[in-house]
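Partial view: only certain chains, each at its native spot in the assembly.
Per-chain numbering from 1; labels A and B assigned in written order.
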């Protein structure tokens, strides 16, 4: 993407350490065993396909305190760079994933959700119903993904190109680049 | 839009119960009788044109506590699925509609305002001056619309295609769909 010479490494290389990711599925029915969780395993596969290490994939109900605890524990472990959630971002009465994400966040990162909604709007006007957010807690990036497997796959394609760089920056590995040569 | 078989009803059908809507015009001048309210009646007409029942259309000044009380009372009545506000979303000193909306909201729904601003940006760069938000209080969706009749009509066209589904989902009527087959 760039002909710049960087102090640390080329942006065309993978980061020196792979992304350490976790996937959290929010679904009352899946957590009760009443339905299979298709989107969580798909996100794990997509993450591994781009070289990430996925240490945890959990399924929990749409319970805001429980979601908050889970996200905070993963972020505070110091071993997770990226958490993708799936489910609970719509207008249904029990959908509380964005609220839980905001509650545990230190710093909002609105660009991820804006970009996913904008891309999805080109497919369907229902994209505007998504209440997904993204945010940072400590050095962990948390991104809300949709609940449906099809939408998960489409939305993942939007964020995948920047995840390596996002994690490097969060780790402080590309601070120079971020400040001097990057668009943000 | 879909060939899926849904548990409840086709998304091509109208919802079983019509949307129950209210329109709230925010304008110091209109509320004082110094100017006619053109946008409020237009929104009522547009809502009725899509089959909604519009029970209330009120005109109040740009007073944040007053706006909050009005929005909260409508939402808490249990008889209003959708509130459209018009006016008070710009940068003028008295514009406080988004602040009042956020103050009474349980759950933000940023996709509506993002989609309206993105569509409006294709018409005029001034679209970025809009501070409109959308949010849910209990089971009522509140969406801030612009103040001018022309812009109201344009922005309504952006959200109209998803209002039936949004209200069904808020009511819990399409929870299955939202979770399994929809993009959010």
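One rule holds for everything that comes next: a residue touches a chain if its C-beta (ideal position, glycine included) is under 8 Å from a C-beta of that chain, and two chains touch if they have at least 3 such contacts.
Remember, it's a predicted structure, so these values are computed and weren't measured experimentally.
Asker: May I ask how many copies the whole complex comprises, since the file places only 2 of them?
Answerer: All together, the file's complex is an assembly of 3 copies.
We take it that only the chains that are shown with their structure count from here on.
Asker: Distance-wise, how many Å sit between the C-alpha centres of chain A and chain B, to the nearest whole number?
Answerer: So the centroids are 29 Å from each other.
Asker: Provide the residue numbers of chain B that touch chain A in the complex, in ascending order.
Answerer: Where chain B meets chain A, its residues are 1, 107-112, 114-115, 118, 136, 139, 141, 158-159, 161-162, 165-166, 169-170, 172, 174-175, 178-184.
Asker: Which stretch or stretches of chain A touch chain B in the complex?
Answerer: Within the complex, chain A touches chain B at residues 27, 29, 87, 89-96, 98-99, 113-114, 117-118, 120-121, 123-133, 146-148, 150-151, 154.
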